[in-house]
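With one protein chain held back, the other chains of the complex are shown just where they sit.
The chains carry the letters A and B, assigned in the order they are written, with residues numbered from 1 in each.
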Amino acid sequence: MPAYAKTGAVIAVLLAIGAGEACAQVKLGAVLSVTGPASFLGDPEKKTLEMYVDHINTKGGVNGQKLQLVVYDDGADANAARTFATRLVEEDNVVAMVGGTTTGATLAMIPVFEEAQIPLISLAGAVQVIEPVRKWVFKTPHTDRMACQKIFADLKQRNLTTIALISGTDAFGKSMRDQCVAVAPQAGISIAHEESYGPRDSDMTPQLTNIKGKPGVQAVINPGFGQGPAIVTRNYRQLGITLPLYQSHGVASKQFIELAGAAADGVRLPASALLVAEKLPANDPQKPVVVAYTDNYQQKTGQPVSTFGGHAYDGLMVFVEAAKRAGSFDKAKVRDEIEKTKDFIGTGGIVNMSPNDHLGLDLSAFRMLEIKGGDWTLVQ
Amino acid sequence: MSELLQFAFSGLTVGAVYALVALGFTLIYNSCEVINFAQGEFVMLGGMTTVFLGLAGVPLPLAACLAVVVTVAVGLALHRLAIEPARGSGAVVLIIITIGASIFLRGAAQVVFDKRFHSLPPFVGGDAIRIAGAAILPQSLVVLAGAVIILVLLWGFIERSLIGKAMVATAANELAARLVGIDTRATVGLSFAISAAIGALAGILITPIALTSYDIGTLLALKGFAAAMLGGIGSAVGAVVGGLLLGLLEAFAAGYVSSQYKDAVAFLVILIVLLAMPRGLFGRPPVERV
Partner (left out) sequence: MSAVVVLLPLVLPSAYYYRVAALVFVFGLAAVGLNLLMGFAGQVSLGHAGFMGIGAYAVAIGPTHLGLPSWLCIVGGAGLSALVAFVVGRPILRLKGHYLAVATLGFGLLLAIAFSNEARFTGGPDGMAVPRLVVFGFSVRGAQAWYWITAASFLIGAVLALNLIESPSGRALRAIHDSEVAARVLGVDVARMKLTVFVVSAVYASVAGSYFALLNGHITPDVSGFLRSIELVAMVVLGGLGSVAGSLVGAALLVMLPQTLTSLHDYEHMALGLIIMGVMIFLRAGIVPTLARALRRA
């Protein structure tokens, strides 16, 4: 019967492809959102991982073995991520995974890796990934809560206490907005007004007009990533709003400045040292690492460096260092070594993990930057 | 008052793009009863091609013209390679084909271009113009003016030229048109070409304001389709009114109701309008042959 034949044929093809993957190398998995709404994050991550796995292999690999990177694109779809996670565990027999670009995808994949007892180093931003601490789950990017805290600290320094929020309704924007609302009371900040916009919207003047019309607002924070914040920033200047504007680390790429143009002047945001690599003082411990990464990335891809790629670099290196310390690729041993990561200098900061802290970064890992004259500058 | 004006201008600017996309839908639907879900990709191609040609060193006005040419070529290819071979299939089949085409075009754009988002310098630079307390970008006015010009040109073409009349004839009754000697296949191809051109122009006009990337097509197609249905599929006036109305609905919903639910409010209003007027605002009443 045709239906069965067709189904059987497709399954046979699938089996053939699956069987063909068997190889003697050590496999590192990566489920990234290379296409789709989070491709702004996933694409640099993929490029970084590929670049550095090649680099490591030309230097002889890890523990005498070459690494093979297995990348799957989940398109920011949690269901696809879950399927690929099962595929990595069952079919590709990976020893660890660096990935999960979005929080949704990561949360969907966590049960698979916890059950298979394979270390997962996530590249997602939300604090829920490592809170509560799960034995096999780690992450490298700063949490959204840290971003809020860093911004609030800067606001207090400037004696600004009443703010308005305009956030993207995408996962990144929403979870950071939730964290800001949760942390604001402790920080002594009051949120006078909130607006939101869709990640693909092209004009935010209605929302900003409402914020402009709200009395008492002293500063505005814009949690979001991708094109939204660039448009918000342009609209902000278009409407002539002079209040201080804070962006999130979701815009941490030179492209934001290019797209927002002159409107970006005076905007502040928390970001990793990666963005101001050349401007760091010579004795800054992160300087060599971030300068090297920046040069490599820009040379290899021809695109400006992005902190999301930097997080992928950190994740890969944490794994590699842990594997070297463990002397093998035994999953439990590598996991233990990841947890013991101390004074690891990454692009995101200096990582010190512990059984209660599977991120390893504190607020000092975030630098407060201000955009001046079309470039990043450090705020002292 | 200044708030109202600000919202109105925001809505009209975005609405102009929806209107142009909806117009593209209507043109193709009128000529061959196909809902072309790849319409949004025409907008994307217009903007992205211009950006990349510009990055390659081509002066922007020339890049824009070339972008329109490229998009028209893609539209013609879509008709010749994907729609023509499936003539006679049911409406749903053709819709799935156009959806497959939009997936293909998006995938190709990722490979040919890149996955980042881009901008173009505004045609008319400078700061926002202040009108009665509202701040409007000069480029917004360019978008609105551009939409009006395209409409006028299209109307002139359809009403006044022989080819335009041939298109109307094909839309009214294909068999009769063929009997009269009109090459209906070429006419339908022409409608694809014009739709592609309109889409590309919309993309080029809006990129300085709304930025562009490889995947802006999907949401635009969705909203353009909704706008076309709101206005009444088959009516060019309806498409334009529907598009502007949708833009205004979104802006007012964001400003006055809730920015979180602005898309929901817009669609709710569309639903209510359709329930009250099942043929859309300007749609023709149906003639069902039994």
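In the analysis below, a contact is a pair of C-beta atoms (placed from the backbone, for glycine too) under 8 Å apart; a residue touches a chain by one contact, two chains touch by 3 or more.
Please read these numbers as outputs of a predicted model, since none were measured by experiment.
Undergrad: Which of A:Leu107, A:Val137 or A:Leu165 sits in contact with the chain that's absent?
TA: That would be A:Leu107, which touches the missing chain.
Undergrad: Among B:Gly107, B:Gly125 or B:Gly156, single out the residue that touches the unshown chain.
TA: Looking across B:Gly107, B:Gly125 or B:Gly156, the contact with the absent chain belongs to B:Gly107.
Undergrad: Could you tell me which of A:Val94, A:Ala171, A:Ala277 or A:Val305 touches the chain that is not displayed?
TA: A:Ala171
Undergrad: Please pick, from B:Gly57, B:Pro85 or B:Gly181, the residue that touches the omitted chain in the full complex.
TA: Here the residue in touch with the unshown chain is B:Pro85.
Undergrad: For subunit A, which residues touch the unseen chain?
TA: 1-4, 6-8, 10-11, 13-15, 17-18, 35, 71-73, 77-80, 82-83, 86-87, 89-91, 102-104, 107-108, 111, 126, 128, 169-171, 174-175, 178
Undergrad: List every residue of subunit B that touches the chain not included in the displayed model.
TA: Against the missing chain, subunit B presents residues 35, 82, 85-86, 89-93, 95-97, 99-108, 110-111, 218, 222, 225-226, 229-230, 233, 260-261, 263-264, 267-268, 270-271, 274-275, 278-280, 286, 288, 290.
Going forward, only the chains that are shown with their structure count from here on.
Undergrad: As a quick test, compute the distance in whole Å between the mean CA positions of subunit A and subunit B.
TA: Their C-alpha centroids are separated by 35 Å.
Undergrad: Please give the residue numbers of subunit B that touch subunit A in the complex, ascending.
TA: 3, 6-7, 9-11, 13-14, 17, 110, 114-119, 127-128, 135, 137, 206, 209-211, 213, 215-216, 219, 251-252, 254-255, 259-260, 262-263
Undergrad: Report the residues of subunit A in contact with subunit B in the complex, numbered from low to high.
TA: 34-37, 39-40, 43, 169, 195-198, 200, 202-203, 205-207, 209-210, 213, 226-227, 230-231, 238-240, 255, 258-259, 303
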